[in-house]
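For this depiction, one protein chain was excluded, whereas all remaining protein chains were kept in their positions.
Every chain is named by a letter (A and B) in the order it is written, and numbering of its residues begins at 1.
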Amino acid sequence: MTAMTDASVAKTPRAIRDEMIVFVIMAGLLLIVPLTGIYPFFVMQALCFALLACAFNLLIGYGGLLSFGHAMFLGTGGYVTAHLLKVGAISLPYWRGLWFTIPFSPLPPELAILGGTAASLVLAVITGYVSIRRQGIYFAMITLALSQLLYFIYLQTPFTHGEDGIQGIPQGYLFGFLNLSNPTILYYVVLAVFLFGFLVIFRTINSPFGEVLKAIRENEPRAVSLGYKTDHYKLLAYILSGTLAGLAGALKVFVAQNASLTDVEVSMSGLIVLMTLVGGLGTVFGPVVGAFIIVAMEQYLSGRFGQWVTVIQGVVFVACVLTFRRGIIGEISHYLRRSL
Amino acid sequence: MQALYDHIHAFFGPALYAQLLVGLINGSFYALLSLGLAVIFGMLNIINFAHGALYMMGAFVAYFLLHLLNIGYWPALIIAPVVVGIFGMILERTMLKWLAGLDHLYGLLLTFGLALIIQGVFQNFFGSSGLPYSIPDELKGGANLGFMYLPIYRGWVVVFSLVVCLLTWYLIERTRLGSNLRAATENPTLVRAFGINVPRMITLTYGLGVGLAALAGVLSAPINQVRPLMGENVIIVVFAVVVIGGMGSIMGSIITGFALGVIEGLTKYFYPEASNTVVFVLMVLVLLVKPTGLTGRAA
Partner (left out) sequence: MTMRNKVSALLLGTALAFSAGSAAFAQDKTVKIGSLSDQSGLYADLGGPGSTLAAQMAVEDSGLTAKGWKIDVISGDHLNKPDVGVNIARQWFDVDKVDVIVDIPNSGVALAVSNLVKEKNGVLLDSGAGSSDLTNAQCTPNTIHWSYDTYTLAHGTGTALAKAGGDSWFFLTADYAFGAALERDTTAAVQAGGGKVLGAVKHPLNTSDFSSFLLQAQASKAKVIGLANAGADTTNSIKQAAEFGITASGQKLAALLLFITDVHSLGLNTAQGLNFTETFYWDLNDGSRAFAKRFQERMKNHNMPSMVHAGVYASLLHYFKALEALGGNPHDGAKVVAKMKEIPTDDPLFGKGSIEPNGRTIHPAYLFEVKKPSESKGPWDYYKLVATIPADEAFTPLDKSTCPLLKK
């Protein structure tokens, strides 16, 4: 199976040093955002999606698996966190109409985020077990259908409030003293989590585990013949990707103060793919750039163009696939012959 | 004993048969759509994400034929699929061709983008309220079957879909043209050496698949409002159908389409809350047991 990403740039220590430099520059730029006049909510939302896109990119760019259902992790992380923040109790159905409830009061933000991420982890393990059996297009279709299955479940489960979503979520105090209702504090918290997630992915890519993943992506039969249990590696990558996507979803709840069905829809999965495609599949910083561009597009174009935004997104999709396959960072990286 | 008998009798009562029949009607749409998808996938190895949008275009073309050119339902059944099929062939020639040598996932992404464009454009011009398209006079009214009142049009849908599905299956699996098509996808170089114009075969195949989608659209126009988003929800269920039936197997998709429609109907009777998830649950179960689908070829 031909790889979707450009493998012509090798990972040397110099390459990793280049990437670290760009990382520092990126972190620096993001740190000073509250001092500029940019609307912080926009950047926060972009950061959440950037984390999501990076998690997705881990799977496709380094594992070679296109998941068309990553929205289910975003949504699960979001819904569970929102529920834990607002209501607290966990109710699980064990028969038609009968529920088994563990009551407890609403959790503080840090526990709620952990809860949301844990739920995504569980989901990733279950769906990964089913999906990893197939590759390529089949994998994409299966993840798509699984995410649609979850969409319908969320539509009907009472705790999500269906079409209305979970509204008016309190932001609370992180660790008891960080007031998340203050936009500046919230911004730095979001930035911190994003940088943490990004570093986790960065370390994974540049570790022995990451190298095996890349080998599997390039030529799976050869990796198998070398003795690697490729299914295990792919499953691990999937679980990591799903968990981080869930973390992004949990984070987004604090920014948007609601969790709704939009986060679990197919169009959201498509948007995630678009972000990574525009930024550059398989590049380290591509998803971040792509996320910012797409979020900006949604925010600022929808006022002017209304319904045409979907068409514009479709055109960007088509253009990227036909002529701009490496994405923005991919093209820059290829031109500079450096690893980005 | 009488109570048990009554219970069983009530179980197999008219409501059940009615839901089964409704399920069969829905199943015929699933079958037609998954047939088009299976043809395109089996022959071209492309997942046609734009299938739902093309289904919608078929319905719209039928609407335009009626309201702009006064061409009724019966000619529309032929004209609309041809028009949309040509549109599909143009798409294939101009865009999909470029992706010929690449990873198949690019084809999926391209058709996804195309679906966004087509649906977005139609939404802009036609809003979302839906345009009316009435059932042709010859098919109006219904028959009282005892356990339910069956609109004649819906009965026609089942019969016509079955005929089209069988004809397509025959065309692909049993005729020379079909075997040329199948050979061309399995080994294009060799087939080209025989003098057969492979690129043209591929374009024609895509056109055929698209035409089938448009035909489903025309069939559905009198029942559902003609809306830009009408293909969006149905397409994912059809993907699940194709995965269950075995990607690329023509007969598999047809049978699975009808079967799933019936199963969905049964679920609506016993456990209505699960009716829109049952297809996906089934898909997961099938994948766990037989990853290539019920009748599919190996990956």
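As a working rule, a contact is a pair of C-beta atoms (placed from the backbone, for glycine too) under 8 Å apart; a residue touches a chain by one contact, two chains touch by 3 or more.
Computed from a predicted model, the values in this text were never measured in an experiment.
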Practice item. Determine which one of A:Phe23, A:Phe41 or A:Tyr188 touches the chain that has been left out. Key: A:Phe41
Check your understanding: So which of B:Gly58, B:Gly85 or B:Gly265 would be touching the chain we can't see?
Key -> B:Gly265
Check your understanding: For the chain left off this view, which of B:Tyr149, B:Tyr170 or B:Tyr271 is in contact with it?
Key -> B:Tyr149
Study note, to complete from the structure: Per the touch rule stated above, subunit B touches the missing chain via residues 14-15, 18-19, 22-23, 25-26, 123-124, 127-132, 134-135, 142, 148-149, 151, 153-154, 223-225, 227, 229-230, 233-234, 265, 268-269, 272, 275-276
Exercise for review: Using the touch rule from the top, list residues of subunit A that touch the missing partner.
Suggested key: 39, 41, 45, 155-156, 162-165, 167-168, 256-263, 299, 302-303, 306-307
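Note that in this section only the chains that are shown with their structure count from here on.
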Study note, to complete from the structure: CA centroids of subunit A and subunit B: separation to the nearest Å works out as 32
Point to revise | subunit A-touching residues of subunit B, taken from the complex the two chains share | key: 45, 47, 95, 98-99, 102-106, 108-110, 112-121, 123-124, 236, 239-240, 242-243, 247, 271, 273, 276-277, 280-281, 283-284, 287-288, 291, 299
Study note, to complete from the structure: In the complex, subunit A touches subunit B at residues 1-4, 66, 68, 96, 130, 133-138, 140-142, 144-146, 148-149, 152-153, 156, 266, 270, 273, 277, 307-311, 313-318, 320-322, 325
